[in-house]
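For this view, one protein chain was removed and the others were kept in their places.
Order of writing sets the chain letters: A, B and C. Residues in each chain are counted from 1.
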Amino acid sequence: MNKVVSNVSEALIGIEDNMTLMVGGFGLCGIPENSIAELVKLGVKNLTCISNNAGVDNFGLGLLLQQKQVKKMISSYVGENDEFERQMLSGELEVDLIPQGSLAERCRAGGAGIPAFFTPAGYGTEVAEGKEVRVFNGKPHILESALEADFAIVKAWKGDTEGNLIYKATARNFNPMMAMAGKITVAEVEELVPAGELDPNQIHTPGIFVQRIFQGEKFEKRIEQRTVRTK
Amino acid sequence: MNKVVSNVSEALIGIEDNMTLMVGGFGLCGIPENSIAELVKLGVKNLTCISNNAGVDNFGLGLLLQQKQVKKMISSYVGENDEFERQMLSGELEVDLIPQGSLAERCRAGGAGIPAFFTPAGYGTEVAEGKEVRVFNGKPHILESALEADFAIVKAWKGDTEGNLIYKATARNFNPMMAMAGKITVAEVEELVPAGELDPNQIHTPGIFVQRIFQGEKFEKRIEQRTVRTK
Amino acid sequence: MALDKVGIAKRIAQELKDGWYVNLGIGIPTLVANYIPEGIEVEFQSENGILGMGPFPFEGEEDADLINAGKQTITATKGAVFFDSAMSFAMIRGQHVQLTVLGAMEVSQNGDIANWKIPGKMVKGMGGAMDLVASADNIIVAMMHSNKAGESKILKECTLPLTGVGCVKKVVTELAVMEIKDGKFHLIERAPGVSVEEIISKTEGNLVVPENVPEMVL
Partner (left out) sequence: MALDKVGIAKRIAQELKDGWYVNLGIGIPTLVANYIPEGIEVEFQSENGILGMGPFPFEGEEDADLINAGKQTITATKGAVFFDSAMSFAMIRGQHVQLTVLGAMEVSQNGDIANWKIPGKMVKGMGGAMDLVASADNIIVAMMHSNKAGESKILKECTLPLTGVGCVKKVVTELAVMEIKDGKFHLIERAPGVSVEEIISKTEGNLVVPENVPEMVL
């Protein structure tokens, strides 16, 4: 089943204002750089973005925030993204902050047909407001619901023409669950190979979850915190 | 973190009458043969076994059924196992039959600290009896709870001294989720290698879930339905 | 003349659409893989953990670690993937599989299906069937119209413990293709040489029969 599209423009056909997008990555690690650049170019607005964080001010999803293309962020971490924090505190941007594990599991649940599940994370905090609480084994849990998206945009290391994906190291992060949860899932990969070249035993995201795949033109792979030791 | 034990006897130390065991495998594929043989030898009784099915009459978990070591099976499929069916119909054996996907997800939930989740599988059937029903997106779902076990016994293709596991082809099946859900997880592997020899990007079960690992002495790998075509 | 198993499989294969991921149950459904219409590409999922199931292996090339949900030795196609059971049912429950074909002991006119248990007599277990029928949008049942005693299995209401409720969309038997909608069976096609009267007489459930019932073209 050939899922290959010729370039990023073709990959993002159908993305419109007001849509909900999942965008893979953790910080600047494992983010779909080419697709994000294209979203800026397209100028689509009022997006709801589900992404663990929003990159930094001038890279990653931070670029969409700068252009005011995002209406709402569903994330676990703002961190060092000043523009994100500013827009949130000023009320320009709606933000739904949720625990990182719940975010990951809610994406997986969306892809796996599980509409809701109980987790202890967030009990007794703002996160639990308005959510059902139930005690299991003497411990209170809250009911969390599945997340889905019109488009999920993920980044992988290698992919084949059938849409099978392999991620590298910690660039895997949220990408596999988001790939499962998109009505249309777009994968940009560093290296696109013919079907049969990847070991079927070693695929991280089976191609059934991927509708479109392309080889990204350029990956800057910016490092957020370069920490080293000397020899 | 060295998880290596010297043999199957050492691996199963602590297994006692009345315990709950998860046993990996689907049919005779990916079953922990050496551990099952040892359980027969140990003669532990009144076991509750969580396993997709119970092998065949004279191999796999069928061996424990023959020896009347099992009080209760929690499975999705009886299939062609006549002794399993006989003991169930005669009432000698308690059986909790649950949908295969729910079984897999309940094991994963047990390992992942999710006490319960909603699934559409089984709604309107015997499986739903006594379970909470809730409608999501217009579709009724039932609440299923997590499964855990005193011991989970799994079989992998390759493993390293840290307990990291890689499975082969469809012998993976229930092994990864059961590995997550055992209080003590025992892995028997075809090939045991030093830490660092397996690609960290390609581990199916991270060693954190495995308490004991050993190289199985002998794997018969019996085929249940040999189907071939001629050249 | 009533169809044989191969005939049923051939007719179901006509329902396949290009680009679909398909789960085939044990028995007749498995045969569907042999009759994929020309010019379309589909991929077969087996719930024990493979996407891209290929034909049986050549003699001597069987691999005990590579089986389908029927425990038969199989092969993997180019671009196939192996995964665990939780991932497999994530695909199924999450409706990423476009078509499920499975067998049944009974089907009712509101789309209920029973195929896992005869109380007191026989218990095969539901395996993955309950997940499949509760999740799939598109379910085709491959079955015989009557049981060995000659009693209809196409019923007003199922008598056996259910596998799923209101989920079957289409039934293909040795005699007919029927759609289920509005709480009734709708006769769509009849097997070559089989009369509408025979189908009516062997169908216990409410059957809507249009004026013209075309013969299947296999």
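FYI, contacts are C-beta pairs under 8 Å (C-beta built on N, C-alpha and C of every residue); 3 or more make two chains touch, one makes a residue touch a chain.
In this text the structure is predicted, and so the values were computed from the model without any measurement.
Touched by the hidden chain within the whole complex are the displayed chains A, B.
Contact with the chain not shown here comes from a single listed residue; of A:Ser35, A:Gln69 or A:Ser102, that residue is A:Ser102.
Residue-wise, the contact with the chain that is not shown comes from B:Asn164, picked out of B:Thr20, B:Asn34, B:Gln69 or B:Asn164. What chain B contributes to its contact with the hidden chain is residues 1, 108, 110-114, 160-162, 164, 180, 195-196, 200-201, 203, 206-209.
Across the interface with the omitted chain, chain A contributes residues 26-30, 52-53, 75-79, 85, 88-89, 95, 97-105, 107-108, 119-127, 157, 167-177, 204, 221-231.
Heads up, the rule we're going with is that only the chains that are shown with their structure count from here on.
Touch-path distance (fewest steps) from chain B to chain C is 1. If you average the Cα atoms of chain B and of chain C, the two centres end up 28 Å apart. Computed centre separation for the pair chain A/chain B is 32 angstrom, with centres defined by C-alpha atoms.
Centre-to-centre spacing of chain A and chain C amounts to 36 Å, using the average Cα coordinate of each chain.
In chain C, the residues touching two or more other chains are 76, 82-83, 89, 92-93, 135.
Contact with two or more other chains is made by residues 112-114, 200-201 of chain A.
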